[in-house]
Every structure is written in C-alpha cells, then in structure tokens.
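Just one protein chain is left out here, and the rest sit where they should.
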Amino acid sequence: MAKEPHPDRDLIQGEWTERSLVEKLLEPVEKPPPRPWRVVVAVGAALTLAWLYAIFVTFVKGLGTWGINQPVAWGLDIVHFVWWIGIGHAGTLISAILVLMRQNWRDSLNRVTEAMTLFAVLAAATYPLIHMGRPQLFYWVMPYPTHMALWPQYKSPLSWDVLAIMTYLTISTLFLYIGLIPDLALLRERSQGWRRRLYGWLSLGWTGNAVHWQRYRAVYVLLAGLATPVVISVHSVVSMDFAYGLVPGWHLTVFPPFFAAGAIYSGFAMALTLIIPLRRWYRLEGVITERHLDWMAKVTLASGLGVAYIYLLEIFIAWYAGEPAEWAQQLWRMTGPYAPYYWAMMLINVVLLQTLWFPRFRKNLTWLFLFSILANVGMWLERFVIVVISLSHDFLPGNFQLYAPTWVDWTLFLGTLGFFLFGLALFIRLFPPIAVAEMVHLFHKLRRH
Amino acid sequence: MKTRRGFEEALEKELFREEFPFGPVSRRGVLAMGLLALAACTPVVRRKGVPYVRQPEWVVEGGRAEFITALPHAGFAEPVRVRNYQERPLFLAPLEEAMSPYPLAGLYALYDPARKGKAPDWPGFYRAWRQALAEGETLLVLPRTASPRLEALLQRAQARFPNLRVARFEAWSLENVYLGAELAFGRRAWPVYQPDRAEVVLLLDVDLHEHPAGYAWWAALSRRRVPPMNRLYAVESLPTLLGSMADHRLALKPSGVEAFLLDLARALGVLPGTPAADYGGFLPVLAEDLRRGGVLLPGPHLSPGAQALAMALNARLGAPVAYTLPPEREVATPRAFLEAEGAQRLVWAAEGPLPSLQGKRFAAVLSLYPKEAPYSLPLAHPLEASGQHRDALGRLWQAQALVQPLYGGKSLEEVLAGLLGEEVPALSPEEKRALAEGRPLEEAGFLDLTPLPGLPQRLPPLREAAPLELTLRPEASLYDGRYRENPYLQELPRPMTRLVWDGALLAGEAQAAAWGLLEEVRARERRADPRRPLLRLRAGGKEALLPLWPLPGMPEGSLVAPLSHFFHPQGVALAAEASATGRDYPLVSTQYHGYLGEVEAVRVMREEEALEAEPEKEKRLSLYPLWPQGEHAWAMTVDLSRCLGCGLCTLACQVENNIPVVGKEEVAKGREMHWIRIDRYFAQEGVLHQPVMCQHCEKAPCEAVCPVAATEHSDEGLNLMVYNRCVGTKYCSANCPYKARRFNFFPYGEAFVGKGDPRKAKESPLALLMNPEVTVRSRGVMEKCTYCVQRIELTRAQAVQEGRKIRTGEVRTACQEVCPGKAIHFGDLLDPEDPIQAHRKEGRHYTLLAEANTWPRTTYLAHLKNPNPKLKEERHG
Partner (left out) sequence: MLYGLMAYFDTPERLLQALRALKAQGYRQLEALTPNPVEGVEEVLGGDGRIPWVAFLLGVLGAGLGLFLQVYTTLDYPHNAGGKPLLGWPAFIPVTFELTILTITVGIFLYLLYINGLPLSRHPAVEAREYVRVLLDEYGVFVYATDPRFDLEATRALLKDLGAEVEEVRRD
C-alpha cells in the first residue's frame, strides 16, 4: 500500500518496533532509577517531613503562627491553593481536551501531566483544610444530617469549591486510573513478587478483550468530554471565591476566564518544568520530541496572552469604572509597597512571555525550561497580587494593613512542593510515565499506515 | 458529705459546661476564693454554687443587680452605676452624662491576680509605722484626695502623732489653676465651667483626659455640636481630641499659646496695650466672636499667669464659670517627689513614679499592685472600699464597697484609721439614701469671687520661649503611668496616634524633618515596619530615651512626652534638647494609613449645608424580594459631630463582650480584637474620627459567603455570629467592606484570662471578669460587634415577664451607655417614637460605603463644622 506518510509521523522519532518501544517506555518502572530520581525523592521526602511539622505547628498553636491578620485574612495559604489548583489544569487539559481535538501529540504527555494534576490537586486541597480556624471541624462543609439540622450554606462559593475540588479530584483520579488499566495489565504480566500483586489488584483483571476495549474507549472519550467542562469550571469556581467578593481587585466578572487562562498557562509551564528534565534523565527524546515541547510552548503562549490581556484589561476597567476604591487599588498595586511584586509579574507574564512567539526561543530548551519556571513564579506573583495586595488595601483607609508571611507559611509551601515532587517521583517509579498502550497505538497509527 | 459535694460539682459541671465556656471553675472560684465576692452591702449570702433546678419565681439569688457608687480617678470622683452579676462587678456606666475610661478599665485591676503579693501583715506594718513615728519625723505621701473624711482622719492622726508629716504628690498637678485664681481673685479656687451655656468656646491647650472635668465638658459641648451649634476655637501646642472638634484651630508652641492668651487679653481689654500680632486675622475675629458669649477653657498645665488671664478673661466675658474651694485641702504637686526622696522615714501611698527607697530608716509603699519595698502593702481597689470623693464639679459623692477586698487591701481611710486604732464608720442613713437615690452627698458650694484690680502689675512671667519646648502631659490611656498594669488601657489605641502599649515623644513633622528622621519614619510606615528612631531627650537635668512619633498638626518647636514615660519633679513645662541615638524602638499603631484620599468615609458639612441638605436617599438595589421583618428593626446611628474619638466605646465594648487584649506583638501583626475600631484621618478640615464596627448590613456580604451558615441574619436585622458553628475560613472577614470582623488567631480569650497562659485560664480570677451573658470565643472562630445582642435578649425577657413590649430606648448598647458625647444611638426603626427616626431623616445622614450596596443598619451623621465666615482659611499657624 503506497500511502502518504502520516503528517504526525515525526512525533515518534528513531527506529522502533512496537516491542522495543514498549521496552523503552517501561524502563523507568523496570530498570534501576537514574541518580537524579534519588535526589528528587530524598529532597521531596525531606520537604514533606518539614511540611508535616509545619502542619503540626499550625494545628497545635493556631493560625496565629501564620502571617495572616486583619484585613489580610487570606495570605499565602490561599495564594498557594490557587497556584496548585491552576497547575493541575494542564494535566486534565492535555488528557481531556486534546483527546476531543484528536491531537496526537498528547499521547506522550498525558500520563505524566495527569499524575502532575493529581498531586497538584492533592497539594492544593490541603490548604483549605489547614487554613480553617478549627480544622478539626472540616467535615461541617459537607452535607450530612446532624441533630441540629444544620447544613452547608450553598450560596457560598466555598461550598461550591468543596464540591468542585472533590469532583475535580475524583475525575482526574479516575481518568488517570482508567488510562493506566491496560498498562497495569501489561506490567502485571511482566513483573514478579509484590509488584505483580500490586499491578494485579490495580489492573482489575484487564485482559485486553476487544469488546472491553470498545466500551473502554467510549467511556474514556465520554470522561474526556466531562472533564473538559470540569477543568474550566473548577478554576472558574475558584475565581468566584474572589469575584463573588466585594474587595476592590476581586470584584470582576472577567475572573472566571482569567483564572482558567492563568491555570492553563501555569499548568503547561509546570508540565514543561517537569518534562524537560524527565526527558533528559530517562532519554525519552525519541517519544517526547522537540515538536511536543514546541506545541506545549505554543499553548503556553496562547494562554499566557489571554492572561496578559486581562492584566491590561484590569487596569482599564479600574480606571473606566470610576470607582475610587478600585482605582486606588490599582495604584496601590503599581506604586505601593508591593509594587515590585506587581511589576515582576508584569515583566514575566507580559514581557518575557512574548519571547515564545519566536521559534528560536521555543526551540531553545534552556530558555524554555527557565521560562517555564519563571512563568510559575509569575503566576505565583499574580495570585499574591490578587489575594494579598487586594486585601491589604480595600475600602476604608483606616484598616489598610500589610502582610508578612512567617516561616510556617513558607514551610507549608516548600512542603507541598516537596510532597508534589516526592509523589510524582514515586509515581513514575511505579507506573509508566508515558502511556504505553496509547503510545503503541499511536506508533501503529503513524508507522503502519 | 464528701461524695455529696462531688456530686454537686459534677452536676454543676454538667449544667454549666455550655453556658460558661471558661468552665465551671469560675463558679467554684466564687466559692473557693471565699469570697471574696460576697458583696459587702448585700445581705444575700450564697451558700452553694448549685443553681435551682426550678427557679422560684422572683427569687434571683446572686443574679443581676445594679449599684451606684463613685470611683476616684486622680482624686476626683466619677459617679457610676455598677452592674453586678452574682456579686461580681462586671460593667460600669456613668451615672450622669460622662465618665473617663479609667474606672471602667479598672474592673480588670479588681480581679487581677497580679495584685496578690505576700499576705499583708497589717498589724506588723502599723507597729513599724508607729515605731518610726516615735523615732522621728515620718513622711506620708498621699495622692490627690478630695475626701473630707480622709482629711478629718489625717488631722486626728497628725494630732496624735506629731511626727507625722503629710505631703501630697501628683505628677499632673492642678496647682497652677489654684495659683491663677489667687492671682485673679485673691484666693485659691477651682473653676467649674458650664461650657454648654457658651456660644463660643476657646480651648486653650487642653484635652479630654487632662482636665478632671474633660469628659463632662465634652458631654456639655457636644450637645451644641448639632444645630444650633456653638463655635469652638482651639489654640494648642498638641493636636488634641477637643481641638480636633474645633471649628478653627491654631497650633502654637506652648509659650506661643500663653503669648496668644496675653494678646487676647489685650484685645479684649483685660490688659492694657494692643496685641503684638493678629495671628493671620485669627485673633481679632476670635475676640469679636468671644464677646457673643464665650468661655475659655484653659489646660491645667498653663502657667499661673496664663490661668489668671483666662479667669480674668472669663470674668470679663461673663462666661458661665463658677468657683468653688479647691477640692484638695492641700495641693498635690510633683515636688513632693523630692521631699519623699529626701525623707528618712517614708510611707508612700501616691500613684505614679516610685521614689528611691534606698537608705531610708523606714520605707513602706501602699499601692494597688505589690512593689519592691521593705513594707509593701496592698491598697484596696475602689470597688472594694467605701469612701467619699469630690468630683470635678465640686460635688461630694459617697462611694460604697461592692466586693470584699480580694487580696487583703485597705483603703487609705482604713489605713489611717488602722494607724489610729479606729474603725472606719459604717455608712450613715443619709449616705445610704444618697447612694440609693443616686445623688451627691453634698452639692457644690460656690464662692462669690470678683476679679481684683491690678492684674497687669501682679502678672508673673508667662512661659518662656525656648527652641524646643517640652510639655509632659498625661497619656490618654496610662495617664501619669498609674494604669501601666492595666492591659485594657495599654491596648486602647491612643486617640491621636493610635499607638498601643507604648508612649512616644510627639513632635511635628517639620521637627522630625529637622532631625533628618521624617523620611525614614515615613518610609518605614509605608513598609509597616514598626521601628521608630529612639531619641535622647534632655530636659531640666533629666534624660530619657523616647521613640519618636511625628504627628501632623504639632506646631514647630513643641514636644510632648507622656508623663507615664517621663516625669520631672519640677513640673511639666520644660525647655528640652533632643538628639537621635541611632537606635530604634518598635512602636505599634493600629492605623498606619491616616489619609482618606478620595474615599468619602467621613463626611464633613457646614451647619448651613446640613440644615438645607435633603436627607440622602439610600440607593437600594436588589432584584430580590425583601425578607420578612421581625417585631423590631434594630439600627444604630453614629453622630460624627458628637464623636471625638476618645475610645470609651471601644473599651466599654471590650469589657461588656469579653473581648481579650492580645498584646503588642499581635497588634503589630494587625490582629487587635477591638470590635469597635476608631479610624482617625488627617484631613483638610482637621482631624476626623470615625468609629467603625459591624454595620449589620441587610445585604451582608459576609453572610452570603460563609460555607457553614455560621453568620446569618435575624429577622430583627442583626447580623448574627454563631461561634459554635464557625469553622474559621475567614472568608466573611475578607469579604467585609468595613473589615469589622475579628478573628481568634490564637486562643486569645483564654490567654487573656490566664494572663498570657491559656492553660491557666481556668484557675485565674480574671475569669470572674467575663460577662456570663457573652461567650468567650475559642481559638479559630470569627467574632464581631453583635449590637450587644445579650442586652437585647435580656430586655426582651424582662419585657415578656412584665407582659409588655420593649420600651423606646430601653435597649442600650455598651458603647452607647458610656459615650460622653452621646454620639451613638441604638434604636428600633419600627418604633415611631424612637429618636433614630429623626436621625435618619437628617440632611447629614449617610451610610458608609453606600456604593457597596450593603444596606447597613449602622449609619452615620456627618461631622459638622461651624466655621466663622470671617475666617477664610481652615488652618492657621
């Protein structure tokens, strides 16, 4: 058959057979890990322990150990909550939206980014729990019958948050898990001992039955279809925590798309931060090609431009609305004591972002890696600007007050970072970081046709 | 028997676990401390701490009761109503119009376990004292006293012990006032002003807390701060609260104030000659205006000559002033301190700084709190002892003991009686009647004084000008330092600086710039860095290190140091030098941002404007139907024209609602718990004050965002806070445009009761200070102004019991009760009789942040100014 070569043929580079490809993709799980993996696990574990200690201190002594005050009642806790939730978005986006769009390049990225989503959302979900004044009563935000007939108050965006995050966590876990099942079956057949038992249990007895595959595929696409609105809705709901409020700098109808764009931007940046070294350490250049990274850089650029646009829009609206408090807030951001944060954010997310227009920069992996880290710093700054700077300067000048985070605040952040890396490192040791079945399928599609 | 008690205790525990969050111990405390809390004047003695299972009708054992007494502050009586609950005094309200914050905050000292020293050995002390008296001259230093009974005892004691010499010490002396009267009228006298009867008032460098009658003055003046208005002029060397309410203010350095007075005397013909300056047109206009019926209110620290001039001017103007004999038989001065230092045998019973006791043959200190001294004996808290005190208006009040001394203290009268081997007599029937009727024991006796001619010749030199003139003035909270141990007062923001826990050297911004410190201070303020430069202050041969606080509105060359931090036996007016030390000291203020900018939070109107203005129609936008309204619609108005920002409301709210003091470090982080925050702004029109508390919005942004419905609305319009249900997401606080909510970041309540250690809360007698009607909030919950919901409910219960409706004005919130200016009014919007209806129809009525569309129930009445049309500029000098 003299068919035209598939246009996405170069998404898998190098001479492969199905079998050698599978061997390559299972290497991270089956071969001894490279040295950087051990470093990441050690650092991650250490930071996770520090995190647990900081949580312990918070629970024993109280929220006073944080830097929050009146009026800045939400500080780094909520900054990091939003930051982590945003990072999670890339995974769901790649796995769900790109499936629907039939983008072949997603297949080598979806597993690791889905795992990233899972750990990012887990890290994020800890913040609302520990930032409560009485965290032991966290279950009061759930609907359950009590003798007092008290229920959650469903007009509060926080109640929406609870369900949005639960849904998000469930759907991203299920999505990751369903994608894993065929790989787990393969691993089950290839491993011994406790791993075989583990994979055996987790694979649920998957045999590869062609009829099962059809149903599996239908459900997978269905879930992708469902995950797409969820991923948009979650950050929209998170944005409503702010947009529902009256605080100048929060009270904007543009927040849902703003947050969704920002989430995709930060998520892709974080995915780049993870994938560039991963690809180097595990020698995955053949399956995660420069074209993949280029695509990711383009998505980063596109979502980043959305974010940058809304930054400028915010300034315009603050002026155009003619509300003194809004305009004062904008000036406070630009010239107040926190101005360095604001301008650093503008520098990264508006100015430096423009480099991604140029293929020269997109192909330069050092810059791309550096920028991906910068972009997440920029997104951190954005959340700091929104949460802390807005609260520090609202309506009445009499209660303006600055905010200074404490070591507990920072340890909690480093701790979630450690937990995130630790979790991801363990994940790729146990489960293939690239979806084997899907890659083989893709390989089949690209090479055999 | 033992098991039975155990059972009772268990029952008690069971019954009161919910009601008393600080545990049943508080009630056992009542028993165990023996008490202690058995009111001296109440026949009911509680035998057990166990309540009735079924309460017999009309028998309220140890329940709520109200007593009238008079508490002395700096020697002057403050007549008050004391609210008791189970024999524990829990709240004070002024009997008449106004009181100072000190007696109210003094409730803390009543229960403060820090008062407990070694068990007092009174007989041993008397023996030693008598022996000292036998050996040689023994000095007894008393504070200012205005008690005839004490004076009689003193006379008897001096007759019996010829070696007993008595000196009176007071750092903030009234001597200059008496000397001024001597110059003007030929005899020492005490002026009693009736400022409400004056059309024009000139405030001469005086503040609310500096004059014994200051709060009463404001009560009187504030009645005329609404149309038809009086006109206030202030000439002062420090921005004062009274001055911030003035229609025209002239800032002059202290010698300038006295020179101004001299010029005014010339302008009004009291002194010959013509004024040396016209102060930018201020002086002639003022002189003319004063003739309409003016009064001068001079500060007690002005020199005798200035006092005499003011009195002569008042006489010339026919001002509403009457004179009584000085309330003190012998004047208390700061000089007595030197006498005490030199004495061989000393009994120190005065307040303020403690003289050195080194090398004395006999030294004893009588004080509320134990001191390092060979003999340190506890004085009784004013609520623990009866007595008699004159008030600043010259009337004599009877005081009664409401609690038996908790820590074995005695009043000064009891001490002297003990020295004589006598007993203080029980209350006479007349005294009891006066107490029951809430009237003074004796009305003021006025003197008939006429100015003596020849004042110009007799006039002593006024205050000398110096490059830097230092005035030592009492601190708004700590006074002369005597309230140093009181955390309520320590953390009550000083009205002008909003500083807490510290005193600072106040200087003008120009002065700070001259030292080269202003820029750095402002830069640090911007960064919320609390460090302020420490200055070495030298005056009258004494030195002190004081942190600098530049205050807008201070005239150049004027420095003010708090008497609590810098005391000088020569007096309070000194020439000073100051130099930077290069070191810093953290000063914590509750408000760093003092300018309104474009925010229209405080409205200022002229009297005419206010009269013409139409009542502002609040734009109420809502797509939704209104919720059904209950039987009442509670609401509050705050009249900014009658509020001068003294902070009494903050304090009363704190005492009433068990609000903890959190300490300097926590305030530095911005975590003060006061439910009423008084915002102070420096504006074109002067200094503006605005109490901000929960506004009880009908469309409350906080309620909508609580995920667990811990804050919601009652049908009577209260924004309720359900502490039990709060999980502490702090979303409500973030979403409150007024930032009226306070969060318990730490177990503040327990720590406050336990004096810093939350684990000690259960044993601490301070638990007795907690109002049982109000929950003590635990760690991690939000709190805020409740409109004193406990008072509403108590009144409702009372009304139901009596089968009637709640009467108009029957519910009074704590802040409303103590406000000297009657600026706060709490009422029912559904009651057509309620004055709140009229307030809401005034032209100057407005809602704070109306653009937020929150429909607040607490609303404001604009600050009114009544400037003289002949004076164009708002600021002079």
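So that you can tell them apart, the chains are marked A and B in the order they are listed, and the count of residues begins at 1 in each.
Operating definition for what follows: a contact is a pair of C-beta atoms (placed from the backbone, for glycine too) under 8 Å apart; a residue touches a chain by one contact, two chains touch by 3 or more.
Not measured: the values here are computed from a predicted model.
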Among A:V39, A:L52, A:L129 or A:M166, the residue in touch with the chain that has been omitted: A:M166
Identified contact with the non-displayed chain, of A:P152, A:G304 or A:G336: A:P152
Options A:D10, A:E189 or A:E285, residue touching the unrepresented chain: A:E189
Full-complex contact with the absent chain, from A:W66, A:W206 or A:F422: A:W206
Option from B:P120, B:P495 or B:P701 whose C-beta touches the chain left out: B:P701
Interface residues of chain A (partner: the chain not displayed): 17-19, 22, 143, 149-157, 159-160, 163-164, 166-167, 170-171, 174, 178, 182, 185-186, 189-190, 204-219, 222-223, 226, 229-230, 233, 237, 240, 437-438, 440-441, 444, 448
Interface with the unshown chain - residue positions in chain B: 622, 624-627, 698-706, 709, 712-715, 855
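The rule is simple: only the chains that are shown with their structure count from here on.
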Inter-centroid spacing, chain B versus chain A (mean Cα positions, whole Å): 55
Partner chain B, residues of chain A touching it in the complex: 61-64, 66-74, 128, 131-135, 137-138, 140-141, 150-153, 155-159, 161-162, 241, 244-247, 323-325, 327-328, 336-337, 391, 394-402, 404
Footprint of chain A on chain B - complex, ascending: 526-528, 591-599, 601, 666, 669-672, 677, 679-681, 690, 692, 701, 704-709, 725-731, 733-735, 737-739, 741-747, 778-782, 848-849, 851-852, 854
